[in-house]
Every structure is written in structure tokens, then in C-alpha cells.
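A single protein chain has been omitted; all remaining protein chains appear in their positions.
Chain lettering (A and B) follows the sequence in which the chains are written, and residue indices restart at 1 in each chain.
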Amino acid sequence: MTTIDGNLQNEPQGLLARLSAALETGLAALFAGFMNALEILVRPVERRLGMERIGYFFVLPNLLIFGIFVLFPMLLNFYISFTSGTEIYPQDRSFVGVANYEFLFDCENVFEPNSCNEDLFWRGVFNTVFFVVVQVSGMVLVSLLTALVLNGKIPARGFFRSVFFYPVLLSPVVVALIWKWILQRDGVLNSLLIALGGERVQFLVNADWATLWVIVISIWALMGFYTLILLAGLQAIPAELYEAGQIDGTGRWQSFRFITMPLLMPTMFVVLVLSLIRAVQVFDQVYALTGGGPGTTTHFIVQYIFTVGFANVIPRYGLAAAASVLLGATLLVLTLMQLRAARSNESG
Amino acid sequence: MRHFAMVALLATLVLVLALPGVAQDVVELRMTWYTDGNEDEVMRDLLDRFEMEHSDIRVVMDNVSYQEGILGALPVQLAAGEGPDMARVTNLGGLAEYYLDLTPYLDDPDYWVESFGVGLGWLQLPGDSNISGLPTQLTVTGPFINRTLFEQAGVAVPSDSSDQVTWEEWAAAANEVAEILDIPFPMAMDRSGHRFAGPAISMGAQYFDDEGHPLIAGDEGFRAMAELFVNWHLDGTMPLEIWAANTGYAGANEEFGNSQVVFYMSGSWQIGQFSDQIGDAFDWAAVPNPCGPGGCTGLPGGAWVVAIGDTEHPEEVARVMEYLASEEIQEEFYARTLFIPGHQGLLSKGMEFETDLGQALGALDAFFASANALEQTAYDIQGYAFNFIVFNASRDRLTQAIVGELTLDEAIERIQEDVDEQLAERMGG
Partner (left out) sequence: MSAETVQASGNIFTRTRGRSSLHPTDLLSYLWLLFGTVVMFGPVIWVLMSSFKTQAALIEFPPQFLPYQQDSVQVKGHDEPLPLYNVTLEDGSVRQLAQVRRVGIEAQMVDPVSPEEIVRVNIRQREPVRSLRLALENYIDPLGRFNFLTYLRNSVTVTVMATLITLLINSMAGFALSKYEFRGRDGIFVLFIATLMIPISVILVPVFLVITSLNLYNNLWGVIIPGAATPTGVFLLRQYMLTIPDELLDSARIDGASEWRLYWQIVLPLARPALAVLAIFSVMWRWNDFLWPLIVLSRSDVFTLQVGLHSFAGELKIQWHYVLAMTVLTLLPITVVFAFLQRFITTGIATTGMK
């Protein structure tokens, strides 16, 4: 009854299958034709550039779009962080030096947001740090567990994999909407609690509950993706290693500890990097679910920047830009540290 | 590889389908719109009739969400000079610099001044006398009650015996009803600084200093209402769900419709929706605004269609606006949407609304009365160009006071700071 993934597909049978096979063959030809046609264009470029520089050609389209739509706006943003006013064109804005940065750091005590001029920024910072730490550890743990289970001998593996992956497809707004229906005062969860004889809980009004649910939901929404990556990593571990271990009489825990974990480390690294990035960026889902509330309990740094620079009646582009530059700088340092760790991991 | 090829073919198909449509020789005008009920349908219907008479003009309505579309994206688009020809907005003064002055294009500007009166001033920058738009609804804030709950609890409705009921008296009565009938929320108020302002003014809030600059810190009336308000959340008179667990606007209309709220501070725009959603499932009624030392006032407000200055077709825009502003079109629009008319002629002569629901007609009457009982301060703050800053800051900081992140005095101080800082950004830039 075990379904085995990855075996070759059965011979196409029936009219429909044959039709779709014909269609796919046709499309494959189209793709090949497209690529062959491009080759005529690429060949002279290749000859001109030579092996040392052909890499530039391949990286160019991506780099160009990236440069225009990501890098340049970021540089613009960097400039804007030194200006003030409500004009959106940089040339119309007045230069104010580091005033915006000073404003953000105008605190008696950074660890006490209420003592800061821009209290919401600091609340955002601390909330984000807490969220990232808890959410990423939870995410890695839950996806690893699920990947291990899915990698085991279970029936209907394809089905279960889809089940865990499905929420990944939902847009953040939809995720928020779904859970709002569940968690609200008259939601499903409360009617269940009451039916079981419990008391109604104000999940989105109580600060601790709201924090917990924001974390749980963000794990719910994305764990399928990381599970998939970890599953791929698990499946890449050669079976002989386990067989060898079996002969030596290693137990389950030991083979997990000494075979699975070390070989899974590179995959874990990818998962860690990606989930960390997503966690720092946390915004739209939470914004739609709690709006950063109750109060500012789930008010994260991206929400701060979005609100100040876009959603407020009088947007303060300069201040928002300064905050996003600080965010970017922090992230850059984090990334470089991770890359270094990965390097030493790969070489070691 | 076959799979990629399949996607490639699909893409080609899509591209062919997406080829631009045929060119037109009629003037096409864009109107950015948002909708709370059926007003998009009614407006479309009216515009269709306009297009029948004017084959050279076509008006396309672009429906967007209020929060992200009207409040978020539209100002950025306007600032970049990429706005539509007309838009339905509520931040009337805040966007005034982008409006078109219709006066030179209108046949009869006096009709506009007579009909839309003081409201035209809400669209003006200090010192000008432009005519830039027309109202799509006049709103008046005020409370609704669930009369059926009062009857069932055997508690007298305070406003039946007195036309000067204080906020405290309403709170006591609502609490009594809720206790007897085991209703979760005695009172509720929309999460909005605009909703809060009426009660605050009734408690004596001034909102402005002598120079017309917003002044919250030190405003005794504001503090008095804020204190009542925060305490109502702490003692369970008001639900935390609405104010604490949200961002931006949030209403309690669902809770009210579900008979979970006895007294609901909202406004006249709810009538259409209550007619649909509640119908006569219980007796809902609008009551006069509660009183305090500053009066018994709500806040006026409204959504307006404005003409945008960047338009390439001011003549055509003016013709559309003139059509929409005519008394008969205004009357039909309001009759079908169950909005309080923003048209003086209709306001004074009264309206036949297209409903035979007793509750709705009663509520419309009550709000007509409220509209005539507003304090001057209420008009002042509605007419203030940057009132949204004051409203939003009071909303967000009072929320923090409710959940205990700030004390009430800290919150009030922060409101003042937020307002000052944003105004400085605007003026200083």
C-alpha cells in the first residue's frame, strides 16, 4: 500500500493521455526551437567574450533588472534618508543631513521605547527580534520533524506532502482572513472551546495570545516550503549509509544523530537563511490579522516603515527611508556572517 | 523540458489575447471609486445614462479598496502626477492641492455654492474659494441602539424621556440591559478618531488653539472623554476587540447586527447596511448624540467626488460633475443608497428614500435631526485640512492607553507630538 514517489510514469493510455503526450512533445519542440534560435544570437557574443567573461553574459539580464528596480531604488532610498518634506521627487526635497537618524535614536534609554522620541520604531525593533528568534527556531523544528515523518514509510505520501504544502500557496491576506475567522471572539476555536465546556478566550486581544498566534500562523503558512527542501535533502542521503549503520547495529537515534544530521546540514543552512529572511520581513500577514495589535504587541519593523512612509496621512519619506537603511544595514551584516559560516561549513 | 515548453506556449497564447484593444475617439475619463454598499452600482447606472446623452464622453469607474487604494495608493499617485480625472475621497482637505477648480467650466457656479454650501470649503486650501467637487454623502456620527434589548430587559430607553442624556447615563443604561440579558458588550464605538471626536467635543474638547493649530495636550474636554473611554474598555463596557485588536478603521456593525451590542456609536452611513443585514430582525434605532458640558454633538463628514487638477479634459470633467450635481440626479442617488444627502436643497425639503423599512426611515429621520444639532467645533475640525492626522493619532495612541502601553497622559502627549511632527514635515519640507 506504500505509494512510491518518483517511479517512472506509466505508459500513457487512452485518448486523453495520448493527446497530452502529443501536446507535451510539441511544446518541447517549441522550447528547443526557441533556445536554438537564441543560440544564433548568442554564438557571436560567446566568441567575442571568451571563457573568462562569458559569465557576464549569463548574469547580465538578471543584473540589469536588479540594478534598475532594486539597487537603484535602494540608493535613491539612501539619499532620501538624508532629506525631509512630503515631496516624492528627490530633487524637490530639502537636505537635512543625519537629522532623521538622530530622530530615530533620540532616546533616553533605547531599551525603554517609551523614553524614545520615536517609540514605535523601537517597539518594532524589539518585537521583530523576539519574533525572529522564536519563529525561526519553531519553523526549523517543525519542518524538520515533518520532513522526517514524510520521509518515512507512510501511505499516501504524495497526498500528505501536498497537505502540508498547501497553505504555502495562500496569499498573506488570505491567511490572515482565514485565521481571523477562526480566532475571533465568535470564531470556530471559541465555539469549540465552549462546546468542550471551556471559557471563551480573547485570542487576538490578549497580548500573549496574539503574539503566540502570530508566530504559529506564520509557521503554519510557510512550513510546507521548508519541509519540501528538507525532504529533498533527506532523500539525497544515500541509503547505503543507513544499511552500513544497520550492520553495525546502530539504533534509530544514533543513525539520526550521526548520519542524518551531519549530511543534512547544508540543506539546514538553506532553510535557516531563507526562513530568517522571511521572518525579518514579516508584515502583511500580521498586519491583516492583528494590525500590529493589541496595541503595538505585534507591530514589527516593516510595518513601522510602511506606516510612516506610506500609509500615514502625511507620509514621512525621509524618516521611513532612514529606518529602512538601518534595517538593510543590519540585514547585510547578518547575511555576511551567515555566508562566512557557510563557507567554513563547506570547506570543513 | 517538456514542461517548460508547455508554459511557453501558454504564455504566447496569453500575449495574443492581451493585445491592446481598439482605439476610441471618445474622451475617456477615469473615476477612482470605493464602495461601502450599493453606491458603485447606483453611480454606474447614473453614469450610463449620462453616456447615453453624451456619446463623446465615457466615464470608467476604477473600484479600489478604501484602506489601501484611496488612503494608501491614491495620494502617492497624485503626488507623482499620475492621478485619475475624478476620485471619491474622504480626506478632503489633505488632498486639496491636487484638485481642479471647476468654477471657470461651470454654467452656474452659484447653484454649487447654494447646494453644497459649507462643504465646498472642506475642499479648499486656506484662502481660495475653489469649487472642486460634490458630495456623495453627508455623514453624521451618532449612536444606534438595539431597542428590542431594552424592551426585553425592561429598561427604559433614556432618550425617550429626555433630550439631554449624558454619556454616563447611556453607559449606565446600556450596562443594565447587558447585565439583565447577558449581552457581551453594553457599548461599542467604531475604531476611528473621527467617531471619537463628536463625544469629545460634547465633553468640551476644543481641539484647536487660538491660532487654529491642533491642540490636544491640555484640552480638558478631550481628556475627560478619553478617560471615560479608556475606563469603559477596562471595565468591560466596551469590547477590546474593536479598538485593541486592529489597525486602521474597524467597526462593530457585525456585533451590533448580531444583537451583541446594546449601544453602538457609529454614523448615518450604516443605515443602508443595517437595512440589508438586520432588516426587522430586531428594532434598531438611531438616537440623538449624548450630551456633556460641550453640547450634544456628533461630527459631520462625508465622501466627495473631486475633480483632479492633472486631468487633460477639464471641460468634460466639468460636464460629468455638473450632471452628477443636478438636484434630480442627487436625489436619485441618495434615495437609492439611503445616504443622508449632502445637498442643501434636498436637506431642507426632505427626501423620499427607496425603502419601506420602518427602522431605516426612523434612523434617517433621527440623523436628519442630528445633522441640524452639530456644534461649531465639529464643523471646524471637519473643515480643518489635516484633520486626519489628529484623528489617526488619537485613535492609535488611545489604543495604546487602553492596552496599557501608555498612561492616559502619556498617550495625550504622544498625540500632540505625532500631530506636530507630521505637520512639521508637511510645512517644513
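As a convention for this text, contacts are C-beta pairs under 8 Å (C-beta built on N, C-alpha and C of every residue); 3 or more make two chains touch, one makes a residue touch a chain.
Everything numeric in this text was worked out from a predicted model, so none of it was measured.
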{"item": "Contact list for the unshown chain, restricted to visible chains", "value": "A, B"}
{"item": "Residue, one of A:V129, A:A207 or A:V270, that touches the chain absent here", "value": "A:V270"}
{"item": "Residue among A:L23, A:V134 or A:I178 touching the omitted chain", "value": "A:I178"}
{"item": "Sole residue of A:Y56, A:F95 or A:F130 that reaches the chain not shown, by the stated touch rule", "value": "A:Y56"}
{"item": "Of B:D48, B:D62 or B:D160, the residue in touch with the unshown chain", "value": "B:D62"}
{"item": "Absent-chain interface as seen on chain B, which is shown", "value": "1, 3-4, 7-8, 10-11, 14-15, 17-18, 30, 32, 34-37, 40-41, 60-70, 72-74, 76-77, 80-84, 90, 147-148, 151-152, 190, 249, 251, 253-254, 257-258, 269-270, 273, 276-277, 280-283, 303"}
{"item": "Hidden partner interface residues of chain A, rising order", "value": "2, 4-6, 9, 35, 38-39, 42-43, 46, 51-59, 61-63, 65-66, 68-74, 76-77, 80, 88-90, 145-146, 148-149, 151-154, 157-158, 160-174, 177-179, 181-182, 186-188, 191, 194-195, 220, 224-225, 228-229, 231-233, 235-239, 242-243, 245-246, 252-253, 255-256, 259-260, 266-267, 270, 273-274, 277, 280-281, 283-284, 302, 305-306, 309-310, 315, 317, 320, 323-324, 327-328, 331-332, 334-336, 339"}
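Following the convention adopted for this analysis, only the chains that are shown with their structure count from here on.
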{"item": "Distance between the centres, which are taken as Cα means, of chain B and chain A, whole angstrom", "value": "37"}
{"item": "Chain A to chain B touching residues, read off their complex", "value": "23-32, 34, 84-88, 93-94, 114, 117, 119, 184-186, 202, 204-205, 207, 210, 287, 290-297, 310-316, 318-319"}
{"item": "Parts of chain B lying in touch with chain A, wherever the complex brings them together", "value": "1-6, 8-9, 71-72, 75-76, 79-80, 91, 94, 184, 239-241, 244-248, 258, 386, 388-389, 392, 399-400, 402-406, 410, 414, 417, 421-423, 425-426, 428-429"}
